[in-house]
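Left out: one protein chain. Kept in place: all the others.
Showing chain A:
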Amino acid sequence: MSSRDIILQRLRNRSGGELATPECDFSVLKRPDWSTAERIERFEKAIESVHGEVHHCTDDTWQERLAEVLATRGARNLLVPREHAIGKAIRQSGRTDLPELLAYEAPIENWQSDLFNEVDAAITSTRGGIAETGSLILWPTPDEPRLMSLVPPVHIAVLKASELYTTFHEAMQAQDWSAGMPTNALLISGPSKTADIEQTLAYGVHGPKELIVLVIE
């Protein structure tokens, strides 16, 4: 008999007999219906408490803010999605105050060491955010691959204020996640951090040192 069958048989022939299945009431996770303004406020407070940075923008101002953010950090380049609207907008803006624009055009194997050593910042879209915990929802795609939000030292995320949910529970229901998940989905709540050395917080241990959220209101 295979190990699989041995394990399943042991579980099925449980000597204690059938187990009762309790009811689960999820209402304790519910939060009041916060207004958009309240959601933004809570999101900002939560993500700033873990070293994230929030900039309030509009459709007209976010690129200017992006340019400022990159300039103050002396970024030499920016990894930008090719297809997504934010990527197209940046490429077509004709701005001269942006650094060199890069694209994730080839599989990681072909340019791993460049991505790890040469890229200073990356910008991605989000599928919304979570106000209660200050989290961004990312579903990486071929256009915005997984490592864009992980490897460069600065990650800039664009979040539409209208896509801020109250809780994780609400977000997954609203977006019907149970119908099927992508190969990788993420909640990102702040820059990479550790407290493994004597509980002292340090940022950027493996992932980005900085997380900058451009909230488009």
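Just so we're on the same page, a contact is a pair of C-beta atoms (placed from the backbone, for glycine too) under 8 Å apart; a residue touches a chain by one contact, two chains touch by 3 or more; residues count from 1.
To be clear about the criterion, contacts and distances are computed from a predicted model.
Undergrad: Quick one: the chain not pictured, UniProt calls it what, "NADH-quinone oxidoreductase subunit M", "Cytochrome C oxidase subunit I", "Phosphate transport system permease protein" or "Iron-sulfur cluster binding protein"?
TA: From the choices "NADH-quinone oxidoreductase subunit M", "Cytochrome C oxidase subunit I", "Phosphate transport system permease protein" or "Iron-sulfur cluster binding protein", the unshown chain carries the UniProt name "Iron-sulfur cluster binding protein".
Undergrad: From the listed residues A:Thr36, A:Thr58 or A:Gln112, report the one that touches the chain absent from this view.
TA: Candidates A:Thr36, A:Thr58 or A:Gln112; residue touching the omitted chain: A:Gln112.
Undergrad: For the chain left out of this view, which of A:Leu101, A:Ala161 or A:Leu186 touches it?
TA: Missing-chain contact among the listed residues: A:Leu186.
Undergrad: State which residues belonging to chain A touch the missing partner chain.
TA: Residues in contact with the chain left out: 2-4, 6-8, 10-12, 14-16, 18-26, 28-29, 46, 50, 104, 106-108, 112-113, 116, 132-135, 140-142, 145-147, 150, 167-169, 172-173, 177-178, 180-200, 202, 204-208.
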